[in-house]
Structure formats: structure tokens, C-alpha cells
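Removed: one protein chain of the complex. Kept in place: all other protein chains.
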Amino acid sequence: MFSMTLPELKTRQQAIIKTIAGPEPLRQRLVALGVLKGLNISVAATSLLGNPRVYSIGKQQICLRSKEASYIEVELQSNGG
Amino acid sequence: MTLFDWFVLVAVVVLLGIWFCRYLYRTFNRKCSSTGCSNCSGCGNAKKK
Partner (left out) sequence: MADKKTSYTIALLGNPNCGKTSLFNQLTGARQRTGNMAGVTVTSREGHKKWRGIDFHFIDLPGIYSLANSRVEERVARDYLLATPPDLILNVVDANNLARNLALTTQLLEQGLPIVIALNMLDELEKQGGSIDLHELSLGLVKPLMASDGRSNHHIAELMDLLLENLEQASEPLLIAYEPHIEWAINALTEVGLTRWQSIRWLESCGDGVMLNHDEQVKTAQEVLVTLANRHDESLAEMIAEGRYGYIHGLLHKSSSEHQDQSVADHWLDRVTLNRWLGMPIFVLLLWVMFEATFTLGSYPADWIDASVSWVGQQVGALMPASLLKNLLVEGLIAGVGGVLVFLPNVVLLFFFIALLEQSGYMARAAFLTDNLMSKVGLHGKAFVPLVMGFGCNVPAIMSARTIEEPRARLITILINPFMSCSARLPVYVLLAGIFFTDNAGTVMFSLYMLGILVAFTIAALLARTITSHHDETFIMELPPWRFPSGRSMALHVWDKAADFLKKIGGVILVGSILIWLLQSFPLHGTPWLEQLGRFVAPLFAPMGFGWQETVALLSGFIAKEVIAASLVVVYQTDMNDMAGLQAALGSALAPASGLALMVFTLLYMPCLATIATIRRETGSWRWAAVSIMMGLVLAWIGAWLVYNVASLWI
């Protein structure tokens, strides 16, 4: 079990969302979008300069900049792929 | 210039004048002008018949 923040997650790695920190409006926004603790998350796409990235959570694809993503702590699941 | 030509000229000038005043008024006083756009979401009179 290895904890890291979301921007550190590499392509093709699977992780589970552990905690969501940051300013209150951001947390509320993420929750409203369905970004919740305990869900599986992985990197779906990276832009040219590596920021922002698209993450998939289930069927949803959410685009986050590193700044916002760094508030999300995840736990690595597998290194496969 | 015949009388008819004068008549046409005056009519055109008057109509143009009225139209432009109306156009300016609508553009600057309404939420959206009838000619400027149609898909604007600024007001209800865009597509309401």
C-alpha cells in the first residue's frame, strides 16, 4: 500500500481515492461532481505539457489541473499494465 | 431628376433614417438586438414568437 497525491499517479496505474483536502469550495465541487473517497481512479489522458490531465472515475472523465489534483490523496492499487 | 425620382429619393432617405434610429435604439437599449444574434441566452425575446 502506497499513498501519493493524484498528480504523482502515473499512466496505467490504478488507485483508490483516500482523502480530499483543499479549500472548502473545491471540496464541495469535487463531491458534487462525484469525486468521492473510496472510488477507483486512473489517468485517462495527459496534455502536452503534463498539466492538466484527464482522470477516469468509473465511466466519468474529469479534467483537473495539477494544482487542484494535488489536494487529492490516493492509494496505489496495482502497478500492472 | 423627374418628380418621381425626387419622390423615391425622399422616401428612401426617410426610411433609412427611421430604420437606423430604430436599429440603434434596439441595439443599445434592449437585452439583445433582433438582428445582432438569435441564439443568445441573454433574454427571452430571442426566439419567442
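Couple of notes before you dig in:
In this document, chain identifiers A and B correspond to the written order of the chains, with residue numbering beginning at 1 in each.
As a convention for this text, a residue touches a chain if its C-beta (ideal position, glycine included) is under 8 Å from a C-beta of that chain, and two chains touch if they have at least 3 such contacts.
This one's a predicted model, so the numbers in the text were calculated from it and none came from an experiment.
Annotation for subunit B: contacts to the undisplayed chain at residues 1-2, 4-5, 8-9, 12-13, 16, 19-20, 23-24, 27-28, 31-42, 44, 47-48.
Considering the complete assembly, subunit A touches the hidden chain via residues 19-20, 24-34, 36-37, 44-49, 51-52, 54, 56, 58-65, 67-68.
Rule of thumb we're sticking to: only the chains that are shown with their structure count from here on.
Computed from the mean C-alpha positions, the centre of subunit A lies at a distance of 54 Å from the centre of subunit B.
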